[in-house]
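Missing here: one protein chain of the complex. Every other protein chain is in place.
We just call them A and B in the order they show up, numbering each chain from 1.
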Amino acid sequence: MSEQQLLLEAHAVAKHFGGVKALHDVSLTIRRGEIYGLIGPNGAGKTTFFNCLTGLYRNEGGHFIFDGVRLQADAPHKAAAVGIARTFQNIRLFGNMTALENVMVGRHLRTRAGVVGAIIRNPATRAEEAGIARRAEELLHYVGIHARAHDYAKHLSYGDQRRLEIARALATEPKLLALDEPAAGMNGTETEALRVLVEGICRDGVTVLLIEHDVKLVMGLCGRVAVLDYGEKICEDVPAVVQKDARVVEAYLGGSVA
Amino acid sequence: MDTLLQQLINGLTLGAVYALVALGYTMVYGIIGLINFAHGEVVMIGTMVAFTVIVSLAGSGMPPLLVLGIGLLVSVVVCMVLGWALERVAYRPLRHAPRLTPLITAIGMSIVLQNVAMIIWGRNYITFPPMIHKQIYDIGGASFTNVQVAIVSLAAVVMLGLIYLVHRTRIGMAMRATAQNPHVASLMGVDINRVIAMAFIIGSALGAVAGCMVGSYYEIAHYQMGFMLGLKAFTAAVLGGIGNLAGAMAGGLLLGVIEALGAGYIGDLTGDILGSHYQDIFAFIVLIIVLIFRPSGLFGERTGDRA
Partner (left out) sequence: MNGRARPSSSRQRHWLGFLLLGVVLLAVPFVAALGGQAWVRIANFAILYVFLALGLNIVVGYAGLLDLGYVAFYAVGAYAYALLASPHFGIHLPFWVILPLGAGLACIFGVLLGAPTLKLRGDYLAIVTLGFGEIVRIFMNNLNAPVNITNGAQGITLIDPIRIGDFSFAQTSSFLGVTLSGPQKYYFLLVALALLVIMVNIRLQDSRIGRAWQAIREDEIAAKACGINTRNIKLLAFAMGASFGGIAGGVFSAMQGFVSPESFSLMESITILAMVVLGGMGHIPGVILGAILLTGLPEALRYGIEPLQRALFGRMIVDPESLRMLVFGLALVLVMRFRPAGLWPSSQRRRELAESAG
């Protein structure tokens, strides 16, 4: 596999809370343009891995190489700046801002205007502001909630909030979009629509890292899957192989997938 | 005269007072995350009440120690009621309001209490009648008084009592549980309202004790005395790691000593450019330095952001 094909390499990432080992030397590689699934039972360390990757936690051991460069993500905004965007397991939107404004905040990173521009409203600032609004609207269209653009985020339905969070993440122009259980709490129809959306995002050139409980969704969507159990990676392969892996079946799938 | 030892003794006395007041801040903050701005005023009211009781009993022929004891007791009871009322009337209705709201209320209550005190006790300094015959002891060139001994030992006894209360009694357990996680604590059957009320009541009682100490140490009182005292005690609580009882005690003692040493040596240190009237800035400078290098206080645990 050539170096250019790899977007993210995690090398022996370790993290513990007090005496509890949450991540134990987890290594994995994500290729450009794929949808990569990260699954595992509750408390297996999936979200902890996410938080280390996105700079919310500092990992005690190991490191990440993102896009060929060693990640110095000791702060979330730096991770976003190099091109890693994320959503949260328990949706974190700006509730008292409209859907459009939420996505406009996502454009912060890729725009420049400062205080002086805001006050004098020179042509450059106005053009940038218009660009931000235009791009935000496009993204709302893209995820299919443009009709709700001017509603407060807190008033959106659960499924729409998930979509809005994805739109906001996409606004930062990520190379890697990390989704933390996006299908949690969705019904069958909503999950199917989400599947179509994620496939579209991937087709449009954004690599996706997906943490999911919904095994069926992961198996149908992901090119490759890694399984975490008690903070260790126990398997990494294409879904068909993972599904048959004895350790995985024992640890997680058990009887839930026949 | 040995200045170092002398300043240490004075600092320890002052620190014992700061520690008691700091406990009141830290208990309330630890449980509901509120900076109870009015706490300094509760301490002031404690001093004033003790003053009134002592003055009115001074001529009654009772033994001076009994008079002091009654003064302390009445002051503690009044402050407990005051603390309870503050929580019940001012803060409890705002428990789910935006974060700044209860803080403004606390500032408002602080102003109210100060001015009520001014209406009752006047705007001038009032002098405590000397009830104990002051004795001065010498050790190694420094001197201390029996009042100082009484202050430090009373503070030690009260703090030991608090530690016992928090670690060995049901209500103490409930307080610790609530401080950890109010939601889970309430699921486990802890009456949160009662716990919060207790934090205010106990904190106010400690404040009243501290108020009486200040009064008998400096022998004067003033309706604005609570402000600076409260501010420094809060600084002490932050210094020790806010929400942490042992931290508040250590922070209080440390701040007292730092202040005393600072005031004693600032002239020498700055070539007499700054004099001892800068005493009050030490607390804040120490606070800022500590917060920069150990944001969670000297004894606090690091708390990280959570996703």
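As a working rule, a residue touches a chain if its C-beta (ideal position, glycine included) is under 8 Å from a C-beta of that chain, and two chains touch if they have at least 3 such contacts.
Owing to the predicted nature of the structure, the values given are computational and were not obtained by experimental measurement.
Shown chains touched by the missing chain in the whole complex: A, B.
Note that of A:Ala75, A:Ala124, A:Val196 or A:Val238, the residue touching the chain absent from this view is A:Ala75.
Shown as candidates are A:Ala22, A:Ala44, A:Leu71 or A:Ala85; the residue that touches the absent chain is A:Ala85. Here the missing chain is touched by one residue of B:Ala85, B:Ile171, B:Leu231 or B:Leu298, and it is B:Leu231. Chain B residues in contact with the hidden partner, per the touch definition given at the top, are 29, 33, 35, 90, 93-94, 97-105, 107-112, 114-116, 118-119, 123, 227, 231, 234-235, 238, 242, 272-275, 277-278, 280-281, 283-285, 287-288, 291-292, 295, 305-307.
Although one chain is hidden here, its contacts on chain A can still be listed: residues 54, 56, 75-77, 80-81, 85-86, 88, 92-98, 100-101, 104-109, 111, 113-115, 117-119, 121, 125-130, 132-134, 150, 152, 168-169, 171-172.
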